[in-house]
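Omission of a single protein chain aside, the complex is shown with its protein chains in their original locations.
Here the chain labels run A and B in written order, and each chain numbers its own residues starting at 1.
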Amino acid sequence: MSKTINLKLRVWRQASPEQAGKFEDYDAKGISTDASFLEMLDVVNDELERHDIDPIAFDHDCREGICGSCGAVVNGCAHGPESATTLCQLHMRKFKDGDVVIIEPWRANGFPIIKDLVVDRGAFDRIIQAGGYVSIRTGQAPDAHAIPIPKPAADKAMDAAQCIGCGACVAACPNASASLFTAAKINQLALLPQGHPERNRRVVAMVEQMDKEGFGSCSKHYECEAACPKEIKVENITAMNREYRRALIARD
Amino acid sequence: MSATAVLPKRLTSTVARELAVAISGLLLVGFIISHLSANLLIYLGPEYLNAYAENMRSLGPLLVVARAGLLAVFVTHIVLAVQLAKHNRKARSQGYAIETRHGRKGAATRYMLYSGLMLLAFILLHLTDFTLRSHEGPNAMVGGEDLGLYGLVWNFLGNPIRAVFYIVAVCSLGLHLSHAISSVVVTLGWLSENGTKRAELAARAAGIVVALGFSSIPIYILLKTYVLGGHA
Partner (left out) sequence: MAIATDYWKIAESAGLDSKIPSGPIGQKWTKHKFDMKLVNPANKRKFKVIVVGTGLAGASAAATMSELGYKVKAFCFQDSPRRAHSIAAQGGINAAKNYQNDGDSVYRLFYDTVKGGDYRSREANVHRLAEVSVNIIDQCVAQGVPFAREYGGYLANRSFGGAQVSRTFYARGQTGQQLLLGAYSALMKEVASGGVEMFPRREMLDLIVVDGRACGIVVRNLVTGQLETHTADAVCLATGGYGNVFYLSTNAKGSNVTAAWRAHKRGAYFANPCYTQIHPTCIPVHGDFQSKLTLMSESLRNDGRVWVPKKPGDTRPAHEIPEADRNYYLETKYPSFGNLVPRDVASRNAKDVCDAGNGVGATGLAVYLDFTDAIKRDGMSVIEAKYGNLFQMYERITDDNPYKTPMMIYPAVHYTMGGLWVDYNLMSNLPGLHVLGEANFSDHGANRLGASALMQGLADGYFVIPYTIGDYLAKAGPSGVTPDHPEAKKVEAEVKQRIDTFIHMTGKRAVNDFHRELGLLMWDECGMARNEEGLKKALKRIPELREEFWQDVNVTGSPGTLNQCLERAGRVADFLEFAELMCTDALHRSESCGGHFREESQTDEGEAKRKDDEFCYAAAWQYNGVGETPTLHKEALEFENVKLTQRSYK
């Protein structure tokens, strides 16, 4: 049942990419336990606005856990303490009255901070641009039933394809590695026949871009898997490495 | 990075370097298994261990080549691993106010670099103790008898301080392996599905076996020296 709680927030405030940031304390009063974490921030922000203080900037959009916009590190956990949950789907009933809540942006050199909790995840787009697609033009497609795909492969491809690109894997990884994100796309397309013609080129190009963006390598801490709101498995990284090994000995 | 600039890009990516660390690591695992098997000859008596050492020496130039190869593997493993660790540290220049862990991996994973560096220090000592030292003479004398390499081992590991350091070192080797072996199967892309978790169990078991196998020797020697008496 709904009740209200009071919290102490300690929020990372950083006016711009160039300026240094620091933690600021705010009171979140009378927060309904039925509210989501972002709704709690809305309440705090509306109050700040009424007092002419710049509200806490945070990315968010769909608020139903699918767009991948939101995300912050809450008390050391990417997307907060609840597993398989985006920040927008984290509800305040998971907190107790009087809790101190420390809220920080994703921290990774590949994700420069823009403002407060907002980071630049353009690197993910550039990794996809490097090869996270099938090179088919509109109109070229054969009938959808031309190539049957075994259900297990289709299901596994779907498991990988569920990635919402939120960046929690990078945020949680002690190496700030983007391996899980990159691998999920590589594996999705490796599992499907449509992805095969470009598989060697794809894995090499996407890994190269991932490195170029300043992300770390995977040293198998599996913090990414634990943080992933969509429960993307580290086996995708195994598959990426397999694809890479394949590409190393392939001629193309 | 300049030294690797001449290599094709696909050989210098982080994934390729992780792969090289994994392959060199696997070779080192092979070396450790053969080394442990040889060490266990100690239980059969001085003649067996010394005969093994003699056989090795008789390889002559081949031994030099093998040692050079082993050294190259070691150097590759260490240099790339340290390079990657540095790269990874740079990827997050600012940490979080609270560092927490939620993944299923434990201390072995977290302290890979440190267990590795510990091993490096140990290996250097180990080489000066056994490989670079003469297998004859005062250090090999046990009960007034020159027992060659066997005697050398007996005397060094019979020293409680050395023995404890040796045991700590092989335990960190066990720890290193208990992550490494599960990591290797991911890096090499060998397993999928639920294999990863099974590999983690296997790696842990292997780490324990190796640590126990190596530790058993100083413990055996200490027991013999201080409790049971005698040797071999």
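Convention: a residue touches a chain if its C-beta (ideal position, glycine included) is under 8 Å from a C-beta of that chain, and two chains touch if they have at least 3 such contacts.
A quick note: this is a predicted structure, and the numbers were derived from the prediction, not measured.
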item: Where the missing chain makes contact, among the chains that are shown; value: A
item: Touch criterion as defined above, residue of A:Ile102, A:Leu192 or A:Val207 at the omitted chain; value: A:Leu192
item: Contact residue for the chain not shown (choose from A:Leu7, A:Leu38, A:Ala72 or A:Cys169); value: A:Leu38
item: Missing-chain contacts mapped onto subunit A; value: 2, 15-16, 31-32, 34-36, 38-40, 42-43, 45-50, 52-55, 57, 59-69, 85, 89, 91, 93, 114-115, 118, 120-122, 124-125, 128-130, 132-145, 148-151, 154-155, 157-158, 161-162, 164-165, 188-189, 192, 194-195
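The rule is simple: only the chains that are shown with their structure count from here on.
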item: Where subunit A and subunit B are represented by their mean Cα positions, the distance between them in whole Å; value: 37
item: In the complex with subunit A, residue positions of subunit B that touch it; value: 9-11, 13-19, 84-85, 87-105, 109-110, 112, 179, 182-183, 185-193, 195-196
item: Complex contact set, residues of subunit A against subunit B; value: 10, 23, 73, 75-77, 83, 102, 104, 107-110, 172, 174-177, 204, 207-208, 210-211, 214-227, 234-235, 237-245, 247-248
